[in-house]
Each structure stands twice: as structure tokens, then as C-alpha cells.
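Only one protein chain is missing; all other protein chains are in place.
Showing subunit A:
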């Protein structure tokens, strides 16, 4: 699979999923299994993505201190109820500052 194929598959697939939800009959939503799936799967996926994108480089696990500290800054910003964009800027700023300091 080339990068372009992946980009187009994700683009078309994501749109198709949105359209399918809007077009599906209402009783689908009332199914308890669907609701459970809807609540749980994104939580597992997002947590897995955070872990992998923070602590893995390809197949190697490792602790990148500036990146980990940046994620810590995001946690602090979220605890302070900062807006979305501020959370991202705080994380990047801390990571960049620590890298600049040569950690």
C-alpha cells in the first residue's frame, strides 16, 4: 500500500462512516451493543495511540524525556481546563524547550 492509497482509503472511508451514521435507521442506535461499542472502542484506541506515539519509535520502545514531559504539560493544561489549542501549544513548547536545553 502506498501512502497515497492509504490517504485516499482513510479519506473515503471516514466520509462513508459519517454518511452511514446519518442514513442508518434509528433503531440501530437503540441497540445496547452498539452503544457499548461506541463508548468503549474509541477509549481503547485513543489510549493506545497516546502510548505508542509517546513511547515507541518504530518497533523500539524508549523514553524520550522531552516528549514525555510535553505530554505531562498537556495533562497539567487539561487539569487547569485550558482550551484545546492551549493544551497543544503547552505540550509542544515544553518538548521544544527541553530539546533546546539539550536533554
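We take it that contacts are C-beta pairs under 8 Å (C-beta built on N, C-alpha and C of every residue); 3 or more make two chains touch, one makes a residue touch a chain; residues count from 1.
Throughout what follows, contacts and distances are computed from a predicted model.
Match the chain absent from this complex view to the correct UniProt protein name in "Cytochrome c oxidase subunit 2", "Spore germination protein", "AzlC family ABC transporter permease" or "Class F sortase".
"AzlC family ABC transporter permease"
For review purposes, identify every residue of subunit A that touches the missing chain, sorted by number.
1-15, 17-24, 26, 28-29, 32, 34, 36-61, 66-67, 70-71, 74-75, 78, 83-85, 87-88, 91-97, 99-100
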